[in-house]
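Here the complex is missing a single protein chain, while all its other protein chains stay put.
As written, the chains take the letters A and B, and residue 1 is the first residue of each chain.
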Amino acid sequence: MRDFLIKLSKIERRYIYLALFLALTLPLIFPPNFPQKMSPTVKSVFEFIDTLPPGSHVLLSADYDASVLPEVDPMYRAVLKHCILRGVIPIGMTLYPQGAVLALDAFKEAEEYLGARRDTDYVFLGYQAGFQAVILGIGENIKNVFPKDYFGTPIDSIPAMRGVNNYKDIALVISFSGSSVPVTWVIYAYSKYHQKVAAAVTAVSAADFYPYIQTGQFVGMLAGMKGAAEYEYAVRKIMKDEGIEKLPPAKAVKGMDANSIGHLLIMLFIIIGNLGYFAAKRRK
Amino acid sequence: MIWIYLIITLLGNAPPRVFDVPNDGGNALRVEWQLPPDSLGKVDSMLILRKTLPEGKVDTVAKAFTNHPEFVDEGVNYKKAYRYSILYFIGPVQIQSKWSSPAKPIASWIDTRKIPLFILMILYTTILLVYIFTARKGRELYLRPIAGLEAVDEAVGRATEMGRPIVYIPGLSTISDVATIAALNILAHITKKAGEYETKIIVPVRNPVVYTIAREVVKEAYYTIGRPDLFDPGQVYFATDSQFGYAAHVSALMAREKSATNFFMGMFWAESLILAETGASTGAIQVAGTDAVTQLPFFVVTCDYTLIGEELYAASAYLSKEPLLTASIKGQDQMKLLIMVAMILLSLLSVFGVNITLGLF
Partner (left out) sequence: MLQRRIPLVIVFITGVLMSIQYFIPHPVSQSAYNIALTWFRGVASMAYAIAVISFVRHHSRRLKQPQNSFYSAVALAAFLFMCIVGFGFGIGEGTIFAKMYLNVQVPLQATTFSLLAFYMASAAYRAFRVKGLEATLLLITAFIVMFGVTTIGNYIPFIPKLTEWLMAVPNLASKRGILIGVGLGMISTSLKIILGIERNWLGG
């Protein structure tokens, strides 16, 4: 046994690489779909939207570009679908010029899988330049900032926007971002208008936002691939419960499964390495 | 009724007020205006108009939303004066305010916000100079042993014994990065040492400017030890400026040349582990040094010795044992002590609610 452990601890690099390759690729080909338990910060956002009365409005700001797409885009898609499933009206907008095209694709997906209708079940306002001016402008009157939606329809003639004038009529703002834009929302929308704000950010930038959760300035936060997978999993569960047969691809869950198995394999290797190390030490 | 009242009030409203933005190069003016209290939500939008003097040319500089009655115009020149006016849109009606009195942006000669930084810079420079002059007088200064630098002789010696080359990577950054300069300083020492044993040193470089300097450094180092004949123009070369292309090249170089010793000094990013792990797999002795905090763990696990952060900057002084250079390290330590004391004091004060750093930095 001791010899076996020592031998195992001196395993060649190529076998480790092979094992890791399999651990990362197999879950992508044959997704195990591990159940995802929500972390507290994700749960706060999920429950907030889940308990909103139908007809409420949630502003989803796609403040990201293609560089952070793999992490942030699944979050946008999942939250958007959650809103539509619960009868909450998502208002899509972006402070990034590239964000409009990316977010629009998410709305198209919601149309395809949930039969969401533009201007009735959702609104897409598109891009408006000027970070703080836009955030402050919505606080007074959203129509001043976005007189027309992305498709050129005047806001006044959109049924889903009836009665929406400013933050008072918006239950929650979620900023999806790979940078510090969510903080700009806190500074101008939360501090000045007491608007409830949540963040959906990349894993790398998440550490910078934790203090805002502790102080209650963010309702909650979706962080990295893990946050995306947790939310996506919960939304897919609702879709299944509602009898929707055709489900969109579970990009985040799949990615997170591969990620988790990869990490666990590395941990297993570390344990094996240590057992071998101890066995060799005892022999000496 | 309210509309008529609003239009009348806006017509009689005071012109915007214009202020200079301090501490700039005279390229910004701040425009402020006041709205009647009842106007919130009634004014659809506003345009800020600017008249350049003496030409009298009028430009629209920005669109504003009513709840933010302030705008900073960064498109002005300190040689000219400007007047501003606001154009209000209320439904189909447009009302223009009176023009403000002329204002000229001031180009500042000193940025007052940077004064605390300037004082600190002077303080630190003084401390360093004091130690350097002390060293000039011939006082010996003690430097604690740094394992990574003590190992340089051993690493070069090993390459000599094995008859294999040394690979030296001066980081992947540009010459503007101080870490790259530190890496080039260390390169000079190692080349001299390797030259004494006639051991080959290979320096693949990623940045063109760094390449030209690294080439001169190696050439001069051989010249200094009286062995200009050892310089081979092919030993320092430009590999590629693609980050991962460079990582692939260096990995292949270490695997094919079977280098006995690898040095990774300077600035590294995501490629650090690819380089160091390949080097470790060839069985080479590896010494790394970087100030890239996120890459340090990778070097620590894959290299035999790692210079952490400031040790990279201390390396040149340490290797040369020149009194003037070692003196600066002493000065650096004193400054660190000062910072530590200041941090503890300020933290204690903030516990008691006294926040004296506010606005200083």
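Keep this in mind: a contact is a pair of C-beta atoms (placed from the backbone, for glycine too) under 8 Å apart; a residue touches a chain by one contact, two chains touch by 3 or more.
Everything quoted here is computed from the prediction, not taken from an experiment.
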item: Listed residues B:I4, B:I110 or B:V351, member touching the removed chain; value: B:I110
item: Hidden partner chain, residues of chain B it touches; value: 23-27, 78, 107-111, 114, 117-118, 121, 124-125, 128, 132, 178-179, 181-182, 184-186, 188-189, 192, 208-209, 211-213, 215-221, 223-224, 233-234, 237-245, 247-248, 252, 256, 270-271, 273-274, 277-278, 280, 291, 293, 296, 298, 300-302, 308-310, 312-314, 316, 320, 324-325, 328-329, 331-332, 335-336, 339
item: Hidden partner chain, residues of chain A it touches; value: 13, 16-17, 20-21, 24, 34-40, 203, 207, 210, 226, 229-230, 256-257, 259-260, 262-267, 269-270, 272-274, 277-278
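Here is the rule we go by: only the chains that are shown with their structure count from here on.
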item: Computed distance of Cα centres, chain B from chain A, in Å; value: 32
item: In the complex, chain A residues that touch chain B; value: 13, 132-133, 136-137, 139-141, 144-145, 165
item: Chain B residues within the chain A interface of the complex; value: 40-41, 44-45, 64-68, 281
